[in-house]
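Yeah, one chain of the complex is gone here, protein chain that is, but the others are all in their spots.
The first chain written gets the first letter, and so on, giving A and B; residue counts start at 1 in each chain.
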Amino acid sequence: MNQGPLVFVGTFFALAATWFTFVLEPSQQIGNQSQFLIEDSGQLFPVKPAGLAHQGEAVYRANGCFYCHTMQVRPQGLGGDVARGWGARSGPVQSVSRDYLFAETTMLGSQRVGPDLTNIGLRQTNLVWHLQHLYDPSSLAPGSTMPPYRFLFTKHTLKPGQKRSPDALPEDPKAPGVEVLPSDDAKALVAYLTGLHSDGVLYEAPAFYVKPVAKADKKAAVPVTPAPAPAK
Amino acid sequence: MPIWLIAIFILSGFSGLIYVGNHSGWFDAQVYEPFVDSQHLEAWARPPGPGEELKRGKATFGTLCSTCHGDTGTGSATTGCPPLDGSEWVMAAGPNRIIRILQNGLAGPIEVKGGKYGGGAVAMTAVGAALSDQQISDVLTYVRNAWSNKGKGAAPVTIEQVKAVREKIKDKSGYFTPDELLKLPEKD
Partner (left out) sequence: MSSPSCQLDASCADASAPITCAEIDASSRPLLLLVVSAALWLVVGSILGLISSLTFHAPKMFADCAAMSFGRSHPAANNAFLYGFAVPAGLAVLLWLAGRIGRTKLIGAPLVVLGWLLWNIGVTVGVLGILQGENTGHEWLEFSRSASGFLLIGYVAVALAGVLTFRARKEGKLELSQWFILAALFWFPWIYSTSHLLLLIWPVRGVLQSVITWWYVNNLANVWMVLVGLAAAFYFVPKFAKAPLHSRPMGLFSFWSVILFGSWAGIPAGAPVPAWIPAVSTLGAFLSIAGILATWLNLSKTLCLADRHAQRSLSETFIPFGVKVFPVAALLGVLAQPAGVSGLLNFTWFLPAQQQLLVYGFYGLVLMGALHFMVSRLAPVADPKPMFAFLHFIGCAGGVVIFFLALACGGVAQGGVMNDSTVPFLNVVKGTLMWIRLSSLGELLMILGNLLFLLNVVLAVVRFLKVSMESFMAENAKPAGVRA
């Protein structure tokens, strides 16, 4: 018997099955999501990032920041993400698909050499801190293994009497008279970082709220830790 | 094939299914870990505290639409008024058609959620003609985010959209028919 066609058809079937489950079906479900209207504030979430932040995403991508940083907060009860303060939602669900609606490239990341950056825009709002950190991480976080991104800056010695540019990084006492200027890429990157936040209260990611229900309803009675699955 | 291998296969498949039962949210697109299913999610969700435009929209709905479409948008088969709750017309990607319905009214047989309505004694009059852009945007946003339409991620209807559509059909008089509307794109 010629088994070639059998193997071919079997292979085709197996491929089609995984393609259906992990490509087609997810795109049916989350492929055409839109912004969500937050009832309390009347605001839409997520917000479209500004132009500069959008450019910054390209810098983030080109320099592979996502090999060391994740951009996904795991829900309560799974790992220590919430306890570390990386999440910004008060409910148990943290990152959801809708958060990434306006990312040109979704860079969830797979390793945490550095902290999660999903909500870095809420955690660290100081632009100068970010620039200084990119220029020399260990000056702000001693012992950091994050590589310095000096190639995103230009450095030159001030001529006598020349004034420091308002953009320049704070003067390093060890190198007086030297001015360090961020490039456009560095500024865009920082705009991107400070714009990152996943805090909208969504239908699928509700805020902390305990519904006053009868005692029998175990699910709602335990507010902070996720309730165990109800017996089916 | 040793028998223990087959036993392992069955056993691991079985425990995998139990895992799916506990963690899959029953394949609901809205359920994320750690919720186990949509009821669990509902139990956590906030009570429906309408935002400003939703509040206004709800009020408009109550005075203008609920007489025909029902308080909860279920419609009525006896009068031929189609449901708004779960209606594919309401939940379309964009509000192109429903703004026109409100502005000029709608007459003629229509299919909603698989049922046949309209074309009978009661037509939908141009109830929106007298409303402001803002009022139309509010009531349609409300309808798209109320009852079981809630949480489906329907984008709100903006005042700009209402303005744009009204500008386009300013020369049209009389009812739209469903067929006429179906030729239009859902969304500009």
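Methods note: contacts are C-beta pairs under 8 Å (C-beta built on N, C-alpha and C of every residue); 3 or more make two chains touch, one makes a residue touch a chain.
Just so it is clear, the structure is predicted and the values come from calculations on it, not from any experiment.
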For the chain not depicted, the shown chains it touches: A, B
Chain not shown: contacting residue from A:L52, A:A103 or A:V178: A:A103
From A:C65, A:L169 or A:V201, residue that would touch the chain that is not displayed: A:C65
On chain A, residues whose C-beta touches the chain left out of the figure: 1-4, 7-8, 10-12, 14-15, 17-19, 21-23, 26-27, 29-31, 33, 61-68, 70, 72, 74-75, 77-80, 83-85, 94-101, 103, 105-115, 137-138, 141-151
Where the unshown chain meets chain B, residue by residue: 1-2, 5-6, 8-9, 12-13, 15-17, 19-20, 23-33, 35
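The working rule: only the chains that are shown with their structure count from here on.
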Centre-to-centre distance between chain B and chain A (centres being mean Cα positions), rounded to whole Å: 31
Touching residues (chain side chain A, partner chain B) in the complex: 29-30, 32-42, 44, 74-78, 91-93, 96, 98, 201, 203-207, 209, 211, 213, 217, 219-220, 226-227, 229-230, 232
Contact set on chain B toward chain A in their complex: 21-22, 29-36, 39-41, 43-54, 93, 141, 145, 150-151, 153-156
